[in-house]
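Of the protein chains in this complex, one is absent; all others appear in place.
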Amino acid sequence: MTQQGTLGVAVIGTGRMGADHVRRLDRVISGARVAAVVDIDGDRAKRAAGGIDGCTAYTDAAAALSAPDVDAVLIASPAPAHEATLLEAFARDLPVLCEKPLTPDAASALRVVEAEARLGHRRVQVGFMRRYDPEYLRLKALLDGGGIGRPLMLHCRHRNAATPPGFTEQMMINDSVVHEIDATRWLLGQEIAAVTVLKPARSSAAPEGLGDPQLVLLETSGGALADVEIFVNCGFGYQVQCEAVGERGSARIGDAHGLLVNTAGRWGGEIPQDFVERFRTAYDEQVQRWVTATREGRTEGPTAWDGYAAAAACEAGTRAQASGARERVMLAERPRLYG
Amino acid sequence: MTQQGTLGVAVIGTGRMGADHVRRLDRVISGARVAAVVDIDGDRAKRAAGGIDGCTAYTDAAAALSAPDVDAVLIASPAPAHEATLLEAFARDLPVLCEKPLTPDAASALRVVEAEARLGHRRVQVGFMRRYDPEYLRLKALLDGGGIGRPLMLHCRHRNAATPPGFTEQMMINDSVVHEIDATRWLLGQEIAAVTVLKPARSSAAPEGLGDPQLVLLETSGGALADVEIFVNCGFGYQVQCEAVGERGSARIGDAHGLLVNTAGRWGGEIPQDFVERFRTAYDEQVQRWVTATREGRTEGPTAWDGYAAAAACEAGTRAQASGARERVMLAERPRLYG
Amino acid sequence: MTQQGTLGVAVIGTGRMGADHVRRLDRVISGARVAAVVDIDGDRAKRAAGGIDGCTAYTDAAAALSAPDVDAVLIASPAPAHEATLLEAFARDLPVLCEKPLTPDAASALRVVEAEARLGHRRVQVGFMRRYDPEYLRLKALLDGGGIGRPLMLHCRHRNAATPPGFTEQMMINDSVVHEIDATRWLLGQEIAAVTVLKPARSSAAPEGLGDPQLVLLETSGGALADVEIFVNCGFGYQVQCEAVGERGSARIGDAHGLLVNTAGRWGGEIPQDFVERFRTAYDEQVQRWVTATREGRTEGPTAWDGYAAAAACEAGTRAQASGARERVMLAERPRLYG
Partner (left out) sequence: MTQQGTLGVAVIGTGRMGADHVRRLDRVISGARVAAVVDIDGDRAKRAAGGIDGCTAYTDAAAALSAPDVDAVLIASPAPAHEATLLEAFARDLPVLCEKPLTPDAASALRVVEAEARLGHRRVQVGFMRRYDPEYLRLKALLDGGGIGRPLMLHCRHRNAATPPGFTEQMMINDSVVHEIDATRWLLGQEIAAVTVLKPARSSAAPEGLGDPQLVLLETSGGALADVEIFVNCGFGYQVQCEAVGERGSARIGDAHGLLVNTAGRWGGEIPQDFVERFRTAYDEQVQRWVTATREGRTEGPTAWDGYAAAAACEAGTRAQASGARERVMLAERPRLYG
């Protein structure tokens, strides 16, 4: 693969995230084209492929991965389908960008880790897109540069305006807090060692049966402590904030208020309603960086191990939701591939 | 006591806080004068009285309280001396503004509560000055007005640049977090029901033996949850922040940045180094409100019960520091005097 | 006059500002009492004096100034009445706090300056209360300390929600921009040398005949330039901002946002509707400082010369409104009394 060749990507899954990645690869990203789209709903696959020159619709991922013009795979199918596609990609030694979660649980994630370790080189980048957000990147650079000394605590807020039907407490951990789990691991360069969940009085705006909000406490292998407010029916918008507290200072992101308006007795501005708006740049940058690295024959970004470690911490988190107690995270030994 | 008469105040204790109250009563507050100052160090008492017309220096609080020109008492002596002076004041039915803590522990605070209850009317205002801070008052008004719905969580930060020699972990609760304990009770109108303390890795900037910072979790009788970062050697200044999270919104104080400066590649401003600067208005307002109410024959503000309940929560907090477990707060029955 | 004696103050004029000063002296300020109130409306004077122990109501300022318990004078009557009261006070050598403007025009203000110069010592403090606002004081300290280098420009915003009936374009200069005129002179330590006024399209929210907003350009004797947006029907509240631009940095005040609220898709907070709320501390501090200085036998703060120089700049400003051209400010020679 040379820098000059355009990367032919197969997009697996054409739901909300998949369709957005198709659009992104087709119209935003440099150096890539959508060579194939796969959906078990053949009509939906055809609609996604329509209007894209040289794009073929498939209902079977394996068939798409075998196509000669497919150089790489972007997995955006439902989580239970990820493992099979990942193993197919390994069999063909194809580079993969896999939407988070890597797989639905730690056991299957560990199988993927072991398979990639057997392959002997990295092929998977996991879609923890916050690592490509300009604000997170500035915070990471500050921490790595020692600007506030050794980090001791993180204070995190993760708020959604409202949940869709069927949203469960487990999803608060697996779909939402998983981002803070990965961000904590990445910002601090430490594993999550234990998780505790506290549940204050339930918001009357939360659906019946959903204990919302919650406070999730993450203890790391290096002794740092992250507290995460997860509030998925906060009512006012989508908001992600993170304050790092170090030995010599603190630093906060998530208050970027680009447009300040004074009207009718109020100063302020609008809160985005959606993660798409808040993290648009991060999603674009994540895929661009993956395409560029892939064209240059490299794999970088969040690893399969990151996907596995996040899954293990999420499992401790959902246990902690149920037990009310502090739950330890048990990790397998880290293969040498992941440094 | 009529509105028109100037209130003659005896100030007990002329250390840092006491001397500042003498200055405040003499030069800032309307309607009061310093009639007496008391310090067991007679020379220090004389120095404090010097230059104030009609002010007498005493070494004995009881003698000062008996003076005919003393209408009210401001207690700023070390905590162990508070109880005796409070009981003396009750014996003479004198109004008291008592610096926090009311007394050093819950048992003695309960004795004061019971003594005042026997008196049958309130005489004590406890010096939880944050209740007079303009920002806290605006937050309280917002919560009481339902502006963000029922409050569910508080996120609190309490940071000091550095500790003086001899500062202990217990003092992190009793001298520092006690303010968040009172603020939580006051903002939410609920008692503290349980306390848990988590200790991340110790800052290398903290003195030997001091586990700094800590995260203190306060659960209230109404099911709300407050997390308090206490970091008394943060290095960069004095900073108090509070974010309330309600069913329909959130609200934050502590970021008021009056002067924004751009210089040499940086935007920003100065952080106060001291609680005196941050809460100057609150201290002035607290004493002015006490003087005005006293002249009008009323007692208002934080009660002896507030002092007792804070002491009980602090005791649970120091137990939680030692045990690492969740510690329940046990409260006596609240006398009818305190509503 | 010793520090210990309580200052007996005669308040001249009991309209909105006068009544507020009566309340302030009676209930907020240390070391002063309202000994007399004066209003040509005798009933209003009596109402203002009611409930204040030892306060006498007068309809004649001269009579009040002759009362033996009057030690000092606070003038809050309509501007045309100021000159006579000031001269009466000079005749009795009484200290005066005179609400701005000193007098209605530069000629009469110069007569006051000359009369005080003949007296040979300062007796007048003029009520430019912004000099006592904590934010302006911090900006002044920054400039004086060289924190942003030599100041070259000021960008000022002065906005009122709406004008009362009868508000004229001249009042935009004389009642509103006069504060920026004084602030510019004080912050920079320079006189205003010329004024130009530009009028953009009139807001349809402004009353018929009022050219609102306007941009007022002040050139100083030292070559600095201040631009002032004056918008007295901005609709959304009361807002005063000032950015100083120096050779090495810039600094801005007026954005202090103490309480940040997230609700219903919006972040932000409330804008005060009134100068009383925005400058409450400044008014209190102004009067307290005047009382304290007066009790110590000193006169400080804005001088009669400051009142005159502001009046001269205002006259140039109203000429500039009419002419559309740059109008020079002509100042008399400054008496040695004013340094």
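The first chain written gets the first letter, and so on, giving A, B and C; residue counts start at 1 in each chain.
Everything that follows uses one rule, which is that a contact is a pair of C-beta atoms (placed from the backbone, for glycine too) under 8 Å apart; a residue touches a chain by one contact, two chains touch by 3 or more.
Keep in mind it's a predicted model, so treat the numbers as computed, not measured.
Peer 1: Per the definition of touch given earlier, which of C:Gly15, C:Pro207 or C:Gly235 contacts the omitted chain?
Peer 2: Counting the whole complex, the residue in contact with the absent chain is C:Gly235.
Peer 1: Using the touch definition from the top, which of B:Gly120, B:Gly145 or B:Gly265 touches the missing chain?
Peer 2: B:Gly265
Peer 1: May I ask which residue of C:Gly42, C:Gly223 or C:Gly297 touches the chain that does not appear here?
Peer 2: Touching the chain that is not displayed is residue C:Gly223.
Peer 1: Which one touches the absent chain: A:Pro134, A:Gly297 or A:Gly324?
Peer 2: Candidates A:Pro134, A:Gly297 or A:Gly324; residue touching the omitted chain: A:Pro134.
Peer 1: In the complete complex, which positions of subunit A touch the hidden chain?
Peer 2: Considering the whole complex, subunit A reaches the absent chain at 2-4, 6, 26-31, 51-54, 134-135, 138-139, 142, 147-148, 248-253, 255-264, 281, 288, 292.
Peer 1: State which residues belonging to subunit C touch the missing partner chain.
Peer 2: The list for subunit C reads 149-150, 152-153, 155, 157, 159, 198, 200-201, 203-205, 213, 215, 217, 219, 222-225, 227, 229, 231, 234-236, 245, 247-250.
Peer 1: Could you list which residues of subunit B touch the chain missing from the display?
Peer 2: Where subunit B meets the chain not shown: residues 161, 234-237, 239, 257, 261-271, 273.
Note that only the chains that are shown with their structure count from here on.
Peer 1: Would you kindly say which chain has the C-alpha centre located farthest from the C-alpha centre of subunit B?
Peer 2: The most remote chain is A.
Peer 1: Please find which chain has its CA centre nearest to the centre of all protein CA atoms in view.
Peer 2: Minimum centroid-to-centroid distance belongs to B.
Peer 1: Calculate how many whole Å lie between the centre of subunit A and the centre of subunit B, each centre taken as the average of the chain's C-alpha atoms.
Peer 2: 45
Peer 1: Let me have the rounded angstrom distance from the C-alpha centre of subunit B over to the C-alpha centre of subunit C, please.
Peer 2: Going by mean C-alpha positions, subunit B sits 37 Å from subunit C.
Peer 1: Can you list the subunit C residues in contact with two or more other chains?
Peer 2: In subunit C, residues 257, 261-264 touch at least two other chains, as defined above.
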